[in-house]
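One protein chain omitted, others in place.
Chain IDs A and B follow the sequence of writing; residue 1 opens each chain.
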Amino acid sequence: MDEQVMSQREALNLALDQALAADERVLLLGEDIADPGASGPTKGLSTRYGADRVLDTPISEAAILGAAIGMAMDGFLPVAEIMIMDFIGIAADQLINNAAKLRFMTGGRVTAPITVRTQVYGGLGTGATHSQSLEAWFMHIPGLKVIVPATPRDAKGLLTSAIFDEDPCLVLETIRLQGQRGPVPLDPSFSIPLGQGEVKRPGTDVTLVTYGRGLVESLNAAAALEAEGVSAEVLDLRTLVPLDVPLLLECVSRTRRAVVVHDAIQFAGPGAEIAAMVQEELFDVLEAPVLRVGARFVPNPGSAALEAQVYPSVDRIVSAVRRTLGKPAAEVGGDV
Amino acid sequence: MSEFTIRIPRASVAISEATLVEQLVEEGGHVNEGEPLFAIATEKVETEIAAGASGTVHWTSELETVYEVGAEIGVIQAED
Partner (left out) sequence: MENDRQGAAPSADVQRRLYELMVLMKAADDRLSKGIASGELQCVYWPPRGQEAIAAAVGVCLRTDDQLVTTYRGLHDLIGKGVPLVEIYGEMLGRQVGASRGKGGTMHIARPESGVAMSTGIVGAGPPVAVGLAMAAQRKGIDRVTVVSFGDGATNTGSFHEAANMAALWDLPVVLLCQNNLYGEMTPVEHTMKVETIAERAQAYGMPGVRVDGNDPLAMVAALEEAVDRARSGGGPTLLDCVTFRFRGHYFGDPMAYIPAEQMAAAQLADPVPSFRAALASTGICSEHELEELDQAAVAAVEEALATVLAAEPASADELSRDVYADPTNCPV
């Protein structure tokens, strides 16, 4: 399977392009997704596939998702874009009460295999209402799948799976990762099964459990820890629902320590569920409590300098790992 | 002798870093405010950036290097 190095934005663009080419049922809709206004992963697609398969819509998020559901009910595979994740609240009713529950409420007679792509603008100084990571909301809704790719390769493979999945899928793309480059398989049939995590870095002393942008900080932390003689494994969950619990338990039962890292707010975040699961299953194996390193419980400040203090950092991750190793507090830098 | 710090500009909303691809005024050269001073490439587009002041340019940056938005890449020594 030949590969090519590209950015995550290009990898997402390639996935959308190949899905549109492969299947007439696929179409894209959202605000400013068609040329010449498009600037993100949909750039160039309306020119190639026409404005009716890459459809610019008015600014009407509830109607965008509702329309996608209606088309999906009738055999289409729509990929709707909610430009910035903070806008998803406007469309939440359609996602939570219609898309997620249709299969169940109709006894399987009606389904809505939509894909919703949304972009997280955190960490760019755009302020409290243009920066949020809200995946925990949607993990809580039975019937929805939640997908958070971190690398170009995973972005292509997971988006492809989401588009052709029979259930409604929410794909979070992280703007701060859009420029990161990596090898991506060019084969249109390449896809990564949802619910399959991946160990991105082997290690023996502790498992850093993460996804999305958390992977970047975790890999940096693992490198810093190696210099201290600590071998940190980095497990990229890739999807939150379905969640690869078998791999999670296999990893942590081996290292016997775990720190969960994510950009979403730490309080009542995805890490709370992950830590609870691990502790329920591996209580007698764990050397230390499972710790979490997430965003602080504050709205994102407008000032970029202040905002940087909100998110997980290498220091906070390293400090958490030291705590799981029982290192004396003195050696624990930063606030955990 | 006031000093104007040359920084990577916030060329659009969705970028956090950019590559310095060209220094359009050589080290020690003179530039007038508003004239092209350097060029950056973000993942999507390459743009020329105008000088924010007039004076002598001193670079503290390397070409083909990725800088955070806002990072200092040189100074303009303004002759007052």
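The rule is short, and it goes like this: a residue touches a chain if its C-beta (ideal position, glycine included) is under 8 Å from a C-beta of that chain, and two chains touch if they have at least 3 such contacts.
Everything numeric here is computed off the predicted structure, so don't read it as measured data.
Visitor: Using the touch definition from the top, which of A:R9, A:H130, A:R176 or A:R238 touches the missing chain?
Guide: A:H130
Visitor: For the chain that got dropped from the picture, name the residues of chain B it touches.
Guide: Counting over the whole complex, chain B touches the hidden chain at residues 4-13, 37, 45, 49-52, 69-70.
Visitor: Suppose we count only contacts with the excluded chain; which residues of chain A make the list?
Guide: Residues 31-32, 36-38, 56, 58-63, 86-87, 90, 124-130, 267, 296-299, 301-306, 309-310 of chain A touch the chain that is not shown.
Note that only the chains that are shown with their structure count from here on.
Visitor: Quick one: chain A and chain B, Cα centre-to-centre, how many Å?
Guide: Using C-alpha averages as centres, the distance is 35 Å.
Visitor: Provide the residue numbers of chain A that touch chain B in the complex, in ascending order.
Guide: The contact residues of chain A facing chain B are 7, 9, 39-40, 121, 123-124, 126, 175-176, 178-179, 304.
Visitor: If we count contacts the way the header does, which residues on chain B are in touch with chain A in the complex?
Guide: 13-17, 42-44, 70
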